[in-house]
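Apart from one protein chain that is not included, each protein chain of the complex appears where it belongs.
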Amino acid sequence: MSNYLLAWIVLIPFVSSVILGISYLYSIKVKKISNKFFTFLALLAPMSSFVLGVGFFFGLKNGVSEYLYEPYTWLGVDNYIINMGFLGDKLSIFMVLFITFIGSMIHIYAAGYMKEDEGYGKFFAYFNLFVASMLLLVLANSPLIMFIGWEGVGLCSYLLIGFYFSEPLNVVAGNKAFIANRVGDFGFLVGILFLFVYVGKLGFSYGALEEYVGIVPNHILVIIGVSLFIGAMGKSAQIPLYVWLPDAMAGPTPVSALIHAATMVTAGVYMVARFHFIYDLIPSVGVFIAYIGAFSALYAAIIAMRQTDIKKILAYSTISQLGYMFIAVGLGAYSSGLFHVFTHAFFKALLFMGAGAIIIALHHEQNIFKMGGLRKRLPLIYIVMLVANLAISGIPPFAGFFSKDEILLKAYEHQEYLIYGIGLFTAALTSYYMFRFFFVTFEGKNYISKNLEPISASMKIPLVILAIGATFSGFVGLPEVFGGTNMIHQWLSNWSVDSTHVENFKEIVLMGISVAAGLIGIAVAYVKFFKYDFNQDIKESGIIYNKFYIDELIDFLIIRRVRQISVFVSVVVDDGIIDKTVMLLSSGFINLGRRVGRMQSANTRAYAFFMLIGLSSFSLYLIFKLG
Amino acid sequence: MHIGLLTFIIFLPLVMAFILMVLPISMKLTRNIAFLTTIVVFLLSLSIFLRFRLTDYMQFREFHPWISTYGIYYSLGVDGFSMIILMLITTLIPVGYLFLWKTRKSKGYWASMLLMQTGVTGALLSLDLILFYFFWESMLLPVFMIIGIYGSGNRIFSTLKITIYTIMGSLFMLVSILYLGVQFYNEFGVWSFQLSDLVQITIMSPTQQTLLFFGFIIAFAIKIPLFPFHTWLMQTYSNSPTGGVFILSSIMAKLGIYGIVRFVLPLFPHQYVEFAPYFMWLGVFGLIYFGVAALMQQNIKRMFAYSSASHLSLITAGIFSLNIYGMTGAAFLIAAHAMATGGLFLLVGTIEHDLGIRSISGLGGIAKKAPLLTVAFALMILSIVGLPGTNGFVSEFLIVLGLFKYNNFIGIVSATTVLVAASFMFWMFQRAILVKTDNNISKMKDLDKKEIIGIFGLAVVIIAMGLYPHWFLYKIEPTLQHYLVDILKVGVSS
Amino acid sequence: MKYDDIIYLLPLLSIGVGAVVLMLLSPIKSFSINRLSWVTLFFLVFAFGATALNFGHVYSATPFKDIFSSMLITDTFSGYFSSIIITGGIVTVLVGSHYFEKANMLRGEVFSLLLFSVFGMMLLVQTTELLTAFIALEIASISLYSLMGFQKNNVKRVEGAFRYLVLGSIAGIMLLLGTTLMYAGTQSTNILEIAKYISAHPHANTTLVITGGTLILITFLFKIAAFPFQNWSMDAYEGAPLPITAFMASTFKVAIFGFILRFVLVDFHELKSIWNDMLFYIAILTMIYGSLLAVFQTSLKRMLSASSIVHTGYLLIAFVSISNIGESAATSIIFYLIAYFLSSMGAFGMLSYIASDDHLRVTYEDFKGFAHIRPYMAAMMSIFMLSLAGIPSTIGFIGKFYIFVGAIQAGYTVLAIIGIFATFISVYYYFKLIALMYFYPSSEMTNVPPLKGMTPLFIGIMALLIIWGGIGNTLISYFPGIDFLIDTARFAYQSLFM
Amino acid sequence: MIDTIFLILASFALFGAGCMIMLSNTVHSALGFIVTILALAGLYALLDASFLFMVQIIVYAGAIIALLLFVIMFLNIQQSHAPKEPSKYLFMVVSAIIMMPVDYLLFKAFYTITDIKNFSVTPKDFGDVKMLGGELFRNWLLPFEAISLLLLVALIGAVVMARKKERA
Partner (left out) sequence: MEVSFMSYILLAIILFSMGIIGVISRKNIFIVYMSLELMLNSINLMLVTLSKHFGNMDGQIMAMMVIAIAAAEAAIFLSLIVALYKLKHSINIDDYNTLKQKGTL
């Protein structure tokens, strides 16, 4: 594979997006263009990128260490030179592959999901723009170029959350996402700046950074590490910047599947892995990250237990699962974290798409307590959702088991028992709330059955493919205990830190414990919800249902205060003090003039008297001057 | 005698303005000819850009005696820094014309626009301080006319306010210029107001220099405007017509920055370095102050005024950062912000043209009626908030980097720029453009062909500058290096 | 050479003869105002031509030395000032004939008195003898009193004239007293001989001379309306008919400066610095007082009157600077005088052409939307306002530039700053008029004179002159530019010392 | 002898001037002024200015003051017309105090030339018409001519202002 093709991985979706956007505008302004055209163009892009990605994958597999393509100097000021560079190493190609693959699936799914929508072309324009940005993010060879993709995906997220922009809530959610991400980006930017200032002169590609990062003083590295992680917090919805993700579910379901579950939110994990050379030097920050991840996982899981909106449940589960990933990368087990990214992409995309299918089928009903008994009526969906639920609950042999278990194992290995405990507990909670949702949706009694909307084939095919993926993708990382070779670890050997390994027996015991935790969760859910009676008028409420009132708290503590300050600044300080001072000075001068104007009294004697005073003072002056 | 290209660039609009005013032709013909004039000027300046050599000295010099008794010369020249702004001006003005096309104004409007162009390009290109002052004041008159005649609201008051405010500033500058000239005479025995001559003065005490420094700074600070000289801005922007606010925000404010770099920096290098930290802090303070104030504004133009002030404060911080990054970033942000803000004001102008003047709460749902306008609007906002991939990001990054190089803390504070603008811009976008409300917006029309051409040109440049900034930047660098190394003597990356 | 002497005296003579001729013509009923004004113009233009004969070089002569005992001098300096004064007369006649017709002042004596006034002023700048100067001043003043009090039914006129007369007499007495003291100090009243005496007795006690000079200076400060002798000017300018106000405010000021510059430069060149501290504060107070007064006026005429006080202040800045940088400061005064003359003569002239000071278009408000009715007139008016405000591209800017550079060079930076401050304030009241003319939709205006005839043409020429004086340069070969004006002023200065 | 005459005339002059500025009746003060003028005329004579002595009496007392009194009569100014001036003495005191520096300065200035000795010695025909006329037409022709024009202007002015109501 030629190096320059790396650029095309990004360019194809980008160009496709631009063409789609222009044709969409053409379509609504001038002449209608058929959806087929959009579909064709939209699907072509991620698939082509995927094919290119596969090409690079084999290239790397056959011994090429990395592909590098730097077409031009992006920015060169003084001796800071940043090239527009694309780096195809094992990590990025790994990311490219699963992004384009999942992306293609969700494109196909969306073609069905959105087919009635009048913003069809626009949707795919945004979608491909997102894919392009995401690919730029992972393929960039420099943190700054990565930042372009980083913000690009944030923008697309904003655009897609507010896809139905006439509704205020959607736009508000989009804004929330963007601003929260911006808070993270602020941290990210500060991190980049520190890095830039300390090592930028020696080059700012990852390679150069890795080589020279040693010259950065340790305390600065800590700042850099934390700042960059703040960026990851924003993008990957970790405490405390997670607040946007549940609201982001306002977007169309494929968006939630692609962006807010499978790909974009994992950018933070990717970023930490990409900067592993920094985090390797500052293990304390790594532990901090792991703790943040653990608490996010637990916290989100707790909230998810009481949610009623199907997509909100999935959103919180996403936060929770992202927490697991951060546990892994925080502890230096980058490849384990990425393994979970990989498997999570499958089952979470599957969950969302399944949920989307349910929502479509039920005429945009999202409350799980208004569903029920769908098992027989949507058998395919039932099956794939079962697979996905088992996967997320960590039941072997589904994909989630391998990756999640590995993370718990790593936590245990690093002797972070608290994290391990939290992780384990969260695993139980996870299986509980997922099966709560599952049972309420598909089982139960006394539900009201409504007419179902038919689900199109283009929605079903990706479901099946992903279900297969969710089942078997775990086997690429089959633990050595089971005689497998963890291919992910092998592939990402640069990113897997060797650490003390527990004995096989202990490992199996630990696996057993986590599976047991999962099963306990399922059991509790079964007891409580399998025979859920829809007649009972249950209203979820309480502090957990209300997400610990965090949104209200933020609104009260930050947003309202900022608005008050804003009003204060513009009304009191600007208009009241500064402008008033200026105006007072000028009107004061005019008023002084009016007072002085009284001297023009048209009184001859007064004038003469005034002259006399002048004459007299002249004389006095001369008397003194002449001595 | 020899008349150079720069003279044509400066005076062609002036001559055309007079011809158009005197000839008894219709408004439409006037407008078309005026537009053609700006296009010609654009082509002329493009030829300058392409023939520009990569050096740090003044190029395309023109030098003729004017008032020889006082050594005042008609002296023009362009270097890397002014070339960027020249290109900016000559590119933006035709775009502005495309948007102003449909405004049913009189001939005087178009003549004033041309006069304004002469004023700004003249001020930009003159190297003699008196000549500079000459243009600097002259460009105020067309603004005065445009806002006063075609403005809205309390336009007369705000016109007088801007006039008096800016003239106050420039008069301070005049005293400083004269003082410099006299000092030069005292030292060398001949009169001169040439920049290249005045920098050679050595006999001034630090106190004198500091006072003169502030004499200049006040003039430029009012024009920019910096805190606390900004209160004219909000009223003027909200009351002036599209053309006026477009020129004011995207071009004239930038000339304030330009003035600091062109004149204050070489004339008072010591003071420049000495007071740089204060101005950096002032800039960063302004960035946040104006940003916060913008949040709750009801009038879009007023909000943009605050937004402008916020960004211009950042630019000011950048040029005082005493290293090449901050200065390059500032130069780049001048261009980026001019395009984005100019574009925004033009778009708001079309909204205003269709719907009349409304506050943010009086709008809403425009996106459905005018998707093209919305797309353009969004792009400009993205540039303003510094989204990577647009030119806004590159410049903000460089400025923040420059400040960071100076002092980590101020760098971190200035990095909040990514938050500040985003918060109010997106909120405004949500309320005014996207979300559907009960307001009657049936008169809203989407962009017409000319506007599409104009805004498309801007959009392409914005994206191109975001994706390949180096191509736009490398011609400035020698100039800025020259400033930093030879004049300020602080080195490129202190 | 008697012939040369007559040539030198021709301007003065023709004006004097003209005045007498007009006096004789005025009772004849068949001579309408129009015809009389043509006759007046003839004499004025003739005198101007006679003055112009000697333009362009430095000369100095005392015609009929034996007869007039060297009391009369014609040099570049006097030629310069005479031509300004004559131009002032021409503009006043052009503007005035229209005004007088409108204001029902059908008296031919007006032109006679005007010429007498011009004669007095010319004599003032040509004489080297203090008593003659006093008489010349009285000729000019008494003609002006009469011109002001012409419409004796109008209280404003008569009262303005009366106040001017009373206070002017006091000022005249100061001049006389000063002359007496000079005579006491030097036994002579001839400026040239006084100068000789002073330089011949460098160590003599100069108290008398200085006190006398101070008293003469006070008269001068009174006539140019400097603080604290400024109060009369508002009333006199307000009271006078507009063309006469124009004539007083611009031309008379020029003549006074012509005299005092000669007096101070020739006699007090060495001693002048003794007044500097005093004049320093007077300049400041004059500018501030004028600004304060002008800033709240509603009547345009009063605003222009008040602003003329401010311009006096600017001139005083240069006057203070003379002792440190003699030549350039004096030249800057001479230059500024022509700048101010053009601008204020134009502004007053325009005002008197389009307004009558009693009922039509008195205040700012009355000019709302004027630009839409008479765009060219509004443009001219704007040019005059801009020039008065000292905005670049007008001659007013160059004049101020000159003065402020001089002040800084002489070490009076504070004065320059205060001057700048006054300029800044002046922007407000000058631009207010422009704003009102342009920014309001056209309103109903009655009786707006048309843009045709000699008067607007001449005012237009003055507007063009202002622009030319602001940007004119030597780009066009052999076409005089600003340098030409500055050089002319410099020649005038140099001719004083021949 | 001269001393005595001077003192008498000076006190007359001061007395007249004092009457003039203090009396409230217009005609009375005019009479006071005449006293001063006549006293001054006497002083002129004392100073060998015989022609001026005559001019002073003829022109001032005879013409100007007569004209003034004529105007007062013409306008029929009664005592009742005279303005009420309750605070005129206060004004006088204040203005006299303000006037002090001026007086002092003038006095001081003139004091510098007292050393010229020949104050009482003058040529025989000093101040008579012949000498004055000769001087006037030899050395003072220009102001003399100018004065004639001034009088002409004053004439025109007075005529213009005193003329009856304008024709329309």
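Going in written order, the chains are labelled A, B, C and D, and every chain counts its residues from 1.
We take it that a residue touches a chain if its C-beta (ideal position, glycine included) is under 8 Å from a C-beta of that chain, and two chains touch if they have at least 3 such contacts.
Bear in mind the structure is a predicted one, so any value in this text is a computation, not a measurement.
Judged over the whole assembly, touch between the missing chain and the shown ones holds for A, C, D.
For the chain left out of this panel, the touching residue among C:Pro11, C:Gly79, C:Gly120 or C:Gly149 is C:Gly149.
Residue C:Ile173 is the one among C:Ile6, C:Leu24, C:Leu53 or C:Ile173 that touches the chain not shown.
Of the residues in subunit A, those that touch the hidden partner chain are 591, 594-595, 597-605, 608-609, 612.
Remark: the residues of subunit D touching the chain excluded from display are 2-3, 6, 10, 13-14, 17-18, 20-21, 24, 26, 29-30, 33, 36-37, 40, 43-44, 47-49, 51-52, 55-56, 59-60, 63-64, 67-68, 71-72, 74-75, 77, 81-83, 85, 88-89, 91-92, 95-96, 99, 102-103, 106-107, 110-111, 113-114, 116, 118-119, 121-123, 126-127, 131-132, 135-136, 139-140, 143-144, 147, 150-151, 153-155, 157-158, 161-162. Where subunit C meets the omitted chain, the residues involved are 131, 134-135, 138, 142, 145-146, 149, 152-153, 155-156, 158-163, 165-166, 169-170, 173, 176-177, 179-180, 183-184, 187-189, 234-235, 238-239, 296-298, 302.
Everything below uses one rule, namely that only the chains that are shown with their structure count from here on.
As a whole-number value, the distance joining the C-alpha centres of subunit C and subunit D reads 32 Å.
Averaged C-alpha coordinates put the centre of subunit A at 37 Å from the centre of subunit B. Chain contacts: subunit D has residues 105, 108 touching two or more partner chains. Residues of subunit B found to touch two or more other chains are 164. Screening every pair of chains for touch gives A-B, A-C, A-D, B-C, C-D.
The residues of subunit C lying in touch with subunit A in their complex are 159, 162-163, 166-167, 170-171, 174, 207, 210-211, 214, 218, 221-222, 227-229, 231-232, 234-235, 274, 277-278, 289, 291-296, 425, 428. On the side of subunit A, the complex with subunit D involves touching residues 605, 609, 612-613, 615-616, 619-620, 622-623, 626. Interface of subunit B with subunit C (complex): residues 1, 64-70, 74, 130, 133-135, 137-138, 141, 144-145, 148-149, 155-156, 159-160, 163-164, 167-168, 171-172, 174-175, 178-179, 181-182, 185-186.
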